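Yeah, one chain of the complex is gone here, protein chain that is, but the others are all in their spots.
Per-chain numbering from 1; labels A, B and C assigned in written order.
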Amino acid sequence: MMNLLFVCGLCVFFGVTLLQAVFAARASAAVRRFSLWAMLCANLLLLAFSLTIVLRNSTFYLNLYQISAAMRFSFSVDRLAAYFIMIISLVSATVCLYSLGYVEHHGSNTGKNFLLAMMSLFIVSMLLLVASDNTFSLLFFWEIMSITSFLMVMFDRDQADTRKSGLFYFVMTQMSTAFLMFGFIAIYHVSGSFDIAPVTGISETFKAFIFLSLFIGFGIKAGVMPFHKWLPYAHSASPSNISALMSGVMIKVAIYGLIRYLLFVLTPDRWWGVMILVFGTFSALLGVIYALKEHDIKKLLAYHSIENIGIILIGIGLYLIFQSYGFSDLATLALIGSLFHTLNHALFKSLLFLTTGSVVNATGTRNIEKMGGLIKVMPYTGILFLIGSVSIAALPPFNGFVSELMIFQAFLQSFIISNPFLKIILFLGLSLFALTSALAAACFVKAFGVIFLATPRSEEARKAKEVSWYMIAGPAIIAVLCILLGIFSFQLFSSLGFTLPITNMAFIGLALLVILGLVWLIMRLVGNRTTRRSETWGCGIISQHSNMEYTASGFSEPILTIFRPIYRTRKNVDRNFHDPGRSIFKDGIAEIHTFKLFEERIYLPVAHFIEKLSGVVSNLHDVDLDTYILYSFAAVVILIIAVGWFI
Amino acid sequence: MLWAYVISGLGIMGFMLMRFSRSEKRADYLNTLAIIHSAIYLILSVIALIKIQQPSYFFSRYLMIDRLSVYEVLISCVIFLLSSFYARGYVRRLVHSGEIEVRELTLFYAAYNLLLLVIVFAFYCNNLAFFWILLELTTILSAVLIVTLNAKENIVAALKYVFTASTAMLFSIIGLIILFALTRHATGTGTLNWDTLMQQAGTLSPRLFTFAFIFIFIGFAAKAGIVPFHTWLPQAHAKAPSVISVLLSAVLLNIGIYGVLRLYAVAHKTTAWHTVSLILIGFGVLTIIIAALSMLPRGNVKKLIAFSSIEHMGFLLVGIGLGTPLALFWVLFHTLAHALVKTQLFFSAGILHQQYHSNQFEDMKDVFALQPLAAWGLIIGSMAIIGVPLFPVFLSKLNILTQLADYSLPVMFVLLVCFLIVAAAFAAILIRTIPQSSESKLEPYHVSLSMQLPIVILFAGIVLIGVYFPAGLHDMLMGIVRSLGF
Amino acid sequence: MLSFLIYALVNTVFVILISPLFVSLIKKVKAYMQGREGPPLLQTYYLLGKLLKKETVYSGNTSLIIRITPYVNVVCVIAASLFVPVIYIPMSVGGIGNIILFLYLLVCAKFFMALAGLDAGSTFGGMGSSREMTVSAVIEPVIIIVFAALSLLLKTTNLYQMFAISLKSSLFINPSTLLISLSLFIILIVESARIPVDNPETHLELTMIHEAMLLEYSGPDLAMMEISHAIKQTLLMAVLINVLIPWGLTATPGVLSVSISVITFIAKGAVLAIVVGVFESLFAKSRLFRLPNLFMLAFFFSFSTILFELLR
Partner (left out) sequence: MINLPVLDDITKILFVLVLATAVLIITVRTLSSLFNIYSVQSWFIAAVAFVMYLKTGSIVLLLLTILTIAGKAFLVPYVMRRIQKSMNMKRDVEFRYLTPIGSILVGTAMIFIVYWSFSKFLPELSSDDLFIFGAVIGVSLALMGMMVIFTRKRMITKILGYLTMENGVLLFSLFIAELPFIIELLIVIDLVMLIVLATVLAFGIDSSIDEFHTKLNSFTLWFKE
């Protein structure tokens, strides 16, 4: 039964890949629609599969195929894996539904077909990655995931910035693979097998090395702060349904890997927890702060992914710390919190990316300064985006709030830890975490307000139309899930066998509903219900104009001013003068750029160093015969001396 | 058995000398002969693989057929067959674009077939000195093949090749003489036969063996393109017609590695082997580092591919140096994988070169519009060569690295970084190339089927061995490793 | 369960009824400090009544956001009022009384208010919501850390239990409580939009934050916004009171005890309102970008409390 579900799902995916890839040149919109529906069904199959495992808390093993004895594609799905499979298939299903409407808008016929082929390969590689029970297949599908996503990022390859993003993404993703390979092979070196099984009897330092390389490897993919740089580029470059998949699911896969190796393979030390906590906190804070100043809506969302990954990491860090002190129920609270936040973020982030895709389609720009007033022309999309914003801003009773509540609870109860130093760290982390979520709320007031409210700021925005049915249905499902998961979280956990010290949101929801009813009733009774339409009050200016509105930059300006030290800006001014004495000013250009700290202090210097080095090395080759012979001569002489010396 | 090779080979060459009047026909005629030649050799080798019990010796033990040599010969024959097919269309293009004179064709194909003959016997020969001679012959022949094109740079490239390779080879004669003296001193009668060396290895003095080994290694390294004797390689590969670049990169380099492998097998029987391992791994890592760094600023597609060949040779050297059975197993597999992938890359590059008459990336505009197949070949080949899953290089890379981890983790880390740089180099260039388009639309020329077919076949083959490991291959490789005494 | 429902009803109604009183009381005090007569104590009730009778005017640019916001606000603060017992401390049901939830209900109200500020597309509204979100973002860590300090002090994260514990143990002598209540007071000032953070009287774009968002409101909607603001203020006052000087608040329902606690609460609330009024008249509206210093002060107080607790 389970086998059937699993294998059928996979077969459909591979079938779709083949179909789309082989007929890439010819396949028509009908074929595409067919394959999308097929993918949707396959996702549902796997959803059913994973849900049964999650609910029954059983495990599932399947040795699908093996290249050689050492290199098996064998899968074992336990509750954790099934949970992530659930996330993947759920989000992918909705994305497929959305894509039914979306894909037809972009690119050449071949391009679309190829995109679908890659998309299905991408989804299936993520599923199998999570299901893998040995390092080999994990690495295998990890690479395939990276490559397919890279190809999809390159989808509209004619834009220059897409190319830049693509290169950036490719290099970073290869780097993460390299680090993972190092870690895995190091594990193999001690355990002597590719199985994902507890490693024992290794020295502390060696274990630390393994942990660090794995953390970097997964961290790059998850977009943890110092390694996050690829994320905004890649997400803004790729088509929106792909961004939804990447940001909603792919970076979660990295989280899965981290959790898997921390829980089931390595035996963590306390400082790992602290380290992860610190990294998480900074990713969260800086992520949201960078998001505040973004006006490219997709970059903004990408930075929020970084923030939420940070929150998830905070949860994991807390888990490790509490575990190391033996407060197992608090640890469980933190871990479940971060896992639940993983699900929630997957949901509302894909919801946001999908709706953003619709908006970008409708307006033809990613710059929110050019939008505005869209809720009147595309109300459904607007409402969906609002739900997404409310959940990502962690407002009760939505799902985002519940997971953050759990992490807050874990934080607040950290007073039972004895070590005062650690306690102070935790309280600082707590305050920064609070700051993060407040800023997130601010950021989404800005995003929603500027995109959907007030009057249109550009012709495109004025002419925008509501998108097709598919592109509303897909997000709508997620939106409903966001609410349900929020309200019935308590019942959910108890049905899974976790009784956690959190508020019963169903109760709160009920209370809110009752109060709403009462208030509404009262207002009906006592309130005057006549309304009148009129102008916005503009100090007596008769015609309200869109460029009198508050802009996104204006909105975030006070916060930016307060956090000025974090965004350093660089001005470059070049002036032209009429006279040689440079006194009579003709014209000039003045620009202010935000100083991209990580890019300009870490990434580019390293890249430049390597470039310089390789330049030197390759210059050695561009010479004539004499020099070549000289090289060999020197080499031979050195060899002769070395032989005489050593042997 | 081996006579069959000689006779058929010489017969083919006899046919070549027959003059034909019309030039167009001549190209196809010669090419047909070449195809027949390589086909016959392939069949013969398959027979040799199945019928003849390995090892068996011929000509007073100067020649032998054993598992390893048959394996290498098979690879070479397959590559030769594919490139003969490819050459059919390609040479026509060359003639058409005036890059090669019709009168050169005889010379070209003569050298081509002779090269096949020589290579096969280089693999089959049992005697080191004889092996050395054939190795020199391959240098000469490939030099001739390079200079058949109408360009001064080709002569320069060929000269560089000849000088760099053969000066190094002279030192390996010195090594041979020392080895010979060593065996004579050890057992009374000197010998340079592989099999006898294997038997007598125990009696040789490790110090002197290492001494001899280093000198012999210099020559083989030059042929295999190991830093610092690799200098000839990039230009030779870049200037040669793509068919020949394929042979240089996918077949000739293997011979050098093959020699090193044999020698290492002998060394493994002495106590000198860990010194030798050290030397090999040292040179291998150096090679990989230099190659990886030189790939970043390349703008020339064929040079890029050539440098990646250097890098892979270094990797093979490292694998040999590890000297564990698994490592060698995967080294052999990697040889196959590398040969196939390289062939595909150079074929695609050849098509593109015919389109743009340049190997520079920035000249290649609207690649997808003009030459979709070649573009895909280039992309897929690059992915395969940087070791992406679905492709065989990934398997061998992973496994050799795993073996390397037991030798030294830091070295492995260095290699990972180098591979990262290589990947970046490929990605950077492809990403820069693929999207660029030009206002002046070129006409896509008609790529004949004989040029497209090999690429498709190779793609299928690569993916096949990338995900499916036939038991036969597995047993064969295991057999080779065991026959080498590991 | 039933008892809880009764509690909810009574408590909520009481809070709703009492909060306008405090508002106008503060106004009165300020008027006295400025040497004016000031409005009558029931002024706010009159105001609300008048607004309920008036018609609602919506700008042509607005969307449904501006229409739902008043309901969201009222609902959220009333729900929050369940968390702050002022008449007596019931048994917590379904985790009601959780600090975080309490705070986030208030944030929810604020979120929608800010959206509504942007909805009409007027410059003032945008400015108001921008400033509001800024201030709330910066004050958020302070609030959290204050409550963290409380939970550290009282070893619980539930308001009911907090009050119960502070009721049992005489915390007045405990310096930590004083420190915390100082920062709680600052929070009260900030959240109820008072000088030096905000200026509730004027409608000058230079000073206003909270009012700017309400500019487009009129009629019953405005009434709802006002009452919810008043309730929010009362709730924060209640928290401060019940933590610092909980006497009079009972843990056992009963006519006598409840009436006692009601009376005491009104008294304490009045005192606190007067303090607030005096405080407001002593200070001048400070620049927006000076505010972080004030918040840092609160942060310092609460963090030093934590250090106190750790060192003990």
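As a convention for this text, a contact is a pair of C-beta atoms (placed from the backbone, for glycine too) under 8 Å apart; a residue touches a chain by one contact, two chains touch by 3 or more.
Nothing here was measured: the structure is a model prediction, and the numbers come from that model.
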{"item": "Neighbouring displayed chains - absent chain, whole complex", "value": "A, B"}
{"item": "Options B:I75, B:A111, B:I310 or B:M451, residue touching the unrepresented chain", "value": "B:A111"}
{"item": "Identified contact with the non-displayed chain, of B:I133, B:L286, B:L409 or B:L473", "value": "B:I133"}
{"item": "Listed residues B:I75, B:L116 or B:V144, member touching the removed chain", "value": "B:V144"}
{"item": "Subunit A residues touching the omitted chain (full complex)", "value": "625-627, 629-630, 632-633, 636-637, 640-641, 643-644"}
{"item": "Residue numbers in subunit B that touch the chain omitted from display", "value": "13, 101, 103-104, 107, 110-111, 114, 127, 129-130, 132-133, 136-137, 139-140, 143-144, 147-148, 150-152, 155-156, 158-159, 162-163, 166-167, 170-171, 173-174, 177-178, 180-182, 184-185, 189-190, 205, 207-208, 211"}
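Methods note: only the chains that are shown with their structure count from here on.
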{"item": "Rounded Å distance, subunit A centre to subunit C centre (Cα mean)", "value": "36"}
{"item": "For subunit C, residues that touch 2 or more chains besides their own", "value": "none"}
{"item": "Touching residues on subunit B, where the partner in the complex is subunit A", "value": "156, 159-160, 163-164, 167-168, 171, 207, 210-211, 214, 218, 222, 228-229, 231-232, 234, 275, 290, 293-298, 383, 388-390, 394-395, 398-399, 401-402, 405-406, 409, 412-413, 416-417, 419-421, 423-424, 427-428, 431-432, 434-435, 437, 467-469, 474"}
{"item": "For the subunit C and subunit A complex, residues of the former touching the latter", "value": "8, 52-65, 71, 74-76, 78-79, 82, 93-96, 98-101, 104-105, 107-108, 110-111, 114-115, 118-127, 129-131, 133-134, 136-138, 140-145, 147-148, 151-152, 155, 157, 215-216, 219-220, 223-224, 288-289, 292, 299, 303, 306-307, 309-311"}
{"item": "Contacting residues of subunit A [partner subunit C, same complex]", "value": "372-373, 375-376, 382, 390, 393-396, 401, 405, 408-409, 411-413, 415, 420, 423-424, 427, 430-435, 437-439, 441-442, 445-446, 448-450, 452-455, 490, 501-504, 506-508, 511-512, 515-516, 519-520, 523, 526-538, 544, 546, 548-550, 554-559, 561-562"}
